[in-house]
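A short write-up of the structure that comes next.
All protein chains but one are shown at their positions in the complex.
Presenting chain A:
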Amino acid sequence: MEKPFAITLDPGSSLANHTGSWRTSRPVYIDRLPPCNKQCPAGEDIQGWLFHAESGDYESAWRHLTKDNPFPAIMGRVCYHSCESVCNRGQIDEPVGINSVERFLGDEALKLGWKLTPPSSESGKNVLVVGAGPSGMSAAYHLRRLGHSVTVYEAGPLLGGMMRFGIPKYRLPRDILEAEMQRVVELGVKVNLNTKVDNILNTMADGKFDAAFLAVGAHIGKRARIPAGDAAKIVDAISLLRSMEGEEKPMLGRRVVVYGGGNTAIDVARTAKRMGAEPLIVYRRTRAAMPAHDFEMEEALQEGIMVKWLSTITQADESSLTIEKMALDETGFPQPTGEFETIEADSLVLALGQDVDLGLLEGVPGLEVKDGVVKVAPNMMTGHPGIFAGGDMVPAERNVTVGIGHGKQAARHIDAWLRGEEHVPAVQHEVANFEKLNTWYYADAPKTVRPMLDIIRRQSTFDEVQGGLDESTALFEARRCLSCGNCFECDNCYGVCPDNAVIKLGPGKRFQFNYDYCKGCGMCVAECPCGAIKMEAEEI
């Protein structure tokens, strides 16, 4: 090439200069585990489904969610949402209303008739599920999706277990419960209602089942030794709540005393209130020591439920009860004081916890039962090969979501076990804790509050107490998510690199580093809002 005066070299591009060789450490894209996902007892990928909801793609969000949990409309009403208590956003203003978005998605699916994805092939294996509560139905769903033939045996007349015969309607409307149960049945799950399993080994042999998942719950109300006159009316909470589902409503009288401090005690008191009674909860310890969730106690108090703390019932008669006052000792334990009082009561409801009816397991070799519950290995299998168990009947926290999680875990292990293999759960990513975030980038946005039914209707009807979010508020709430530990395509890394060493791959495809030019300054790591990049030492 002919060159101008004094020019001796051809023009070149700096691309010839691979400045990546300066680097001593390199940025790498990673996925960290959001605290919400880690906490969810059903193992939901919360951040993952919120990501779809954020862009208004509710169906994708629902499909992503139901990979782990087929019951979002139920979850959005009865799950105790421990995910929210660990949500990183809670350290900025308030946690993301995960549970309210979940409910919105669940309701949207029911409204628009979205169906669960059926299995793509059949395994030819036959699995028995005993108990149509949340745990059993979750297992049925996951087993069916894995291609197995599933039959559910249920002692009761309807699906849902304790969600139907325990949790009152004003918290979980029955049309919602039934619709989410039926959607699982529609996948081809066979259901035998009014069919109690008396002997699991016989039932398995008769039905030629290759494996069984047991989730019979805990339905036997615990009794307390209270001296009682012949005419005293004493019922247990579970039988009472169950009878609420039948034609004949229970007769309790006006003054109903509920003995206990758990969620069941509160549900019974709130139910009695709605039937026109004046319920009084009597509990041995203080409010702070109650096993019930504080928000439930709060709602009960709003509805005018009365409580006597630090009291035990020592005698029950036809229309009165004798109560002894308690006082906390130095260790915080309640001790009798010898101070008594008499209160009027037409009936006494015992809400003191439940035991498991293990009758169907009698004579099964290898089982280990401790403290009234059946021991299971980490793969949810009991001591008897091929018999798995979960939910309230195994040692764990007793709630719907834990049961659903057990059902999912058990299904995966049963699936592997049927193939003579072992299911190895994926190694968990490191947690995206708050320190990993750069919160500068998130817009200020306070939590959306769900509407509550007015108090008069809460005291006199079984209408649902807590309302849902509408489309715009659900979208707002979803967008409060920080997407902890998982790229949400904010383009920060692509923008802030002084060396133009980040390649943008396009919507949904994320980014790549161009290590030919990345100098390893670490700016992309520092400015990623959600902690989805980390620096790794370069091997030199």
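Criterion: a contact is a pair of C-beta atoms (placed from the backbone, for glycine too) under 8 Å apart; a residue touches a chain by one contact, two chains touch by 3 or more; residues count from 1.
In the analysis below, contacts and distances are computed from a predicted model.
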item: Missing subunit (named according to UniProt) among the choices "Zinc/manganese transport system permease protein", "Pyruvate ferredoxin oxidoreductase", "Cell division ATP-binding protein FtsE" or "Carbon monoxide dehydrogenase large chain"; value: "Pyruvate ferredoxin oxidoreductase"
item: Residue among A:T19, A:S123, A:T286 or A:N433 touching the omitted chain; value: A:T19
item: Per the touch definition above, residue among A:P157, A:P336 or A:G495 touching the missing chain; value: A:G495
item: Interface with the undisplayed chain - residues on chain A; value: 7, 9-19, 22, 54-55, 440-443, 445, 476, 479-483, 488-492, 494-501, 504, 506-507, 514, 516-517, 519-523, 525-527, 529
